[in-house]
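Of the protein chains in this complex, all but one are displayed in their positions.
The chains carry the letters A, B and C, assigned in the order they are written, with residues numbered from 1 in each.
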Amino acid sequence: MITVRCFAVVREILGCDTRSLVAATTPQRASDILAALAGARVADLPKPLLVAINCEHASLTSLVHDGDEVAFFPPVSGG
Amino acid sequence: MITVRCFAVVREILGCDTRSLVAATTPQRASDILAALAGARVADLPKPLLVAINCEHASLTSLVHDGDEVAFFPPVSGG
Amino acid sequence: MIIRLQTEDFDAEREAQALDVKGAGARVSFVGTVRDTAQDRTITALEIEHYPEMTHAELSRIGASAQARHNLQEVLIIHRYGRLACHERIVLVTVWSAHRAEAFAGCQAIVDALKTRAPFWKKEISPEGALWVPGQTPQDLK
Partner (left out) sequence: MIIRLQTEDFDAEREAQALDVKGAGARVSFVGTVRDTAQDRTITALEIEHYPEMTHAELSRIGASAQARHNLQEVLIIHRYGRLACHERIVLVTVWSAHRAEAFAGCQAIVDALKTRAPFWKKEISPEGALWVPGQTPQDLK
């Protein structure tokens, strides 16, 4: 099982903040998980789109394994 | 009249903190005023020796006019 | 190193005293507050969303990296989230070091890293409506 989390405008566009996915095969690229989650709305998402895997910055080409938590969000603005 | 002020180790070596001098002629160089004030003890003073005239950084070659306040002190250490 | 994420306000001096770092010589603090205008729009409040688990992990990595690189004796980071009115404090970064140059460099490195790496997102609330603040991408992902 893979946990998917969405934040900020990504959350608003996709209409969900947390979802559990049972992936047929793992590992998968983060971009494949996003495509399955977003469908046609992938075109509406902000660019660049940031990715974190298990709470560390990653990228759309990073591999997500069974048990991982993958998060999608727009560029950050702390401080 | 010229007011002379000494601080820190200069004050300790010369044994005075404030003195009023009536100068025969003005302007005088700060170094001349110091020579008159320190006498032989001028050799004991720290080098470099800093000078301020009317509360602004100056140098030993700066001119001191009647009515001025001239100060002699070692390098500073604020903060 | 102390990392705190909270909705409540903080008192920078009291937080520093509580840590009671001895013999550091230099302490540098940064406090960021909600500005009242942005691109000529009046801002009444800021809504700050974050990714709690990752925020804590990322702030710890940022603090530890600055601590090692700039010889910091101690690091304190407090970041608020939720809805903050204009002029309210958002973030406090305080560092202690033996020397002032390291303290300034270390504090600034942490604040800069917060801007580009910490998973916070801000929505500016103004009379005309709400607008997401454009964010930044970590340098190593560009």
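We take it that a contact is a pair of C-beta atoms (placed from the backbone, for glycine too) under 8 Å apart; a residue touches a chain by one contact, two chains touch by 3 or more.
Computed from a predicted structure; not experimentally measured.
In the full complex, the chain left out of view touches B, C. Where chain B meets the missing chain, the touching residues are 5, 7-9, 48, 50, 52, 55-57, 59, 71, 73-79.
Summarising the interface, chain C meets the missing chain with residues 11-14, 16, 22-33, 35-37, 86-87, 98, 100, 103-104, 107-108, 111.
By definition in this document, only the chains that are shown with their structure count from here on.
Between the Cα centres of chain A and chain B there is a gap of 72 Å.
If each chain is reduced to the centroid of its CA atoms, chain A and chain C end up 25 Å from each other. Within chain B, contacts with two or more other chains are made by no residue at all.
Chain contacts: chain C has no residue touching two or more partner chains.
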